[in-house]
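Here's a structure for you.
== subunit A ==
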Amino acid sequence: MRVSLFATCLVDTMTPSVGMATGRLLQRLGQDVVVPPTQACCGQMHVNTGYRREAVGIVANHVRAFEGAEAIVAPSGSCVASIHHQQAAVARRAGDEALAQAAEELAGRTYELSQFLVDVLGVTDVGAYYPHRVTYHPTCHSLRLLEVGDRPLQLLRAVRGLELVELPGAEQCCGFGGTFAVKNADTSTAMLTDKMANVLSTHAEVCTAGDASCLMHIGGGLSRLRAGTRTVHLAEILASTEEAVTPQQTTTPSVPA
Partner candidate 1 sequence: MTATVPPKAPVFLGLPTAPRGVGHLRGTESFPDAARHELRNGQLRANLGHATATIRGKRAGVVAEVPDWEQLRAAGKAIKAATMARLDEHLVSLERQVTARGGTVHWARDANEANAIVTALVQATGTTEVVKVKSMATQEIGLNEALEAVGLDVFETDLAELIVQLGEDSPSHILVPAIHKNRAEIKEIFARTIPGVDPELTDDPRQLAMAARTHLRERFLRARVAVSGANFAVAETGTLSVVESEGNGRMCLTLPQTLITVMGIEKVVPTWTDLEVFLQLLPRSSTGERMNPYTSTWAGVTPGDGPQEFHLVLLDNGRTAVLADEVGREALHCIRCSACLNVCPVYERTGGHAYGSVYPGPIGAILSPQLTGVEDNASLPYASSLCGACYEVCPVAIDIPSILVHLRAEHVEAQQKPTAEALAFRSLARAMSHPWLWHLVQRGARLGRLIARGKPTLPSVFPPPISGWTRSRDLPTPPTRTFVQQWTEEHGK
Partner candidate 2 sequence: MSAREEVLARIRTALGEDRAPAPAVVRDYRRAGDSPADAALLALLVDRVEDYRADVLRCGPDEVGATVRAALDRGLGEGWTPGTVVVAPGLDDDWRPDGCDVDDDRPAVQLADRAAAVTAVAVAIAETGTLVLDGSPTCGRRALSLLPDCLVCVVTVDQVVAGVPEGLARLDPVRPLTMISGPSATSDIELQRVEGVHGPRQLFVVLAG
């Protein structure tokens, strides 16, 4: 299948390793991966911060960038949820019915990574090797808007060498919430603290999730505490093999003072 990869603006700009891992994983699974170079953003951050009028142009760019794609895959539950639940509504509210329909049509072919692997490709064992103790945080939008359920866990359980430990209070939000993390920094930090306490209680080496944004938040907190636990995107774990272990995310703990 010809799969168009939507990296998301955050992965593209801040954590390219997640995009590379997603692309390599899909290639390894026999997919013809293309990366439309004019992609930018799904518009979620604008919509969720109150700039829905401004988001129309972003949606239009996204639709243009992926026009004609057979299937679109993104390593993010949140951005895919925005494509499914927000893009058409934003266009429609602005009176652009043609864009709304195009966005809806595109959304029908857009998948979050774990959904694409399990539901479309029908694989749970992607042939990965990752010899680490790992805990999984189900991000809110993948859990409640996309209802990915246990698909990421099915994928992780099939990874050779990986020891999966259950995260207490897994379904509670980590406190990221987009601009919430800045506008309500104190509350966001309080939520993060509890999430980190749960992560650390598992004694996992790695906390993984399907959203680079939540991981940047959790990882940024763990890094600040100089905790040994690091955050690694699900795609990077699944892309790892005996031959090619992908680099960890850039929020490496133990920052030199």
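How were these candidates chosen? In short, all candidates are chains of the complex that A comes from, given by their letters.
Rule of thumb we're sticking to: a contact is a pair of C-beta atoms (placed from the backbone, for glycine too) under 8 Å apart; a residue touches a chain by one contact, two chains touch by 3 or more; residues count from 1.
What you see is a predicted model, and the numbers here were worked out from it, not measured in a lab.
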- Query: Quick one: in this complex, who touches subunit A among 1 or 2?
  - Reply: 1
- Item | Touch list for subunit A against partner candidate 1, complex | 5, 7, 9, 11-16, 18-20, 23, 33, 35, 37-41, 43, 46-55, 57-58, 60-61, 65, 86, 140-141, 143-145, 171-173, 175-192, 194, 216-217, 219-221, 223-224, 249-252, 255-256
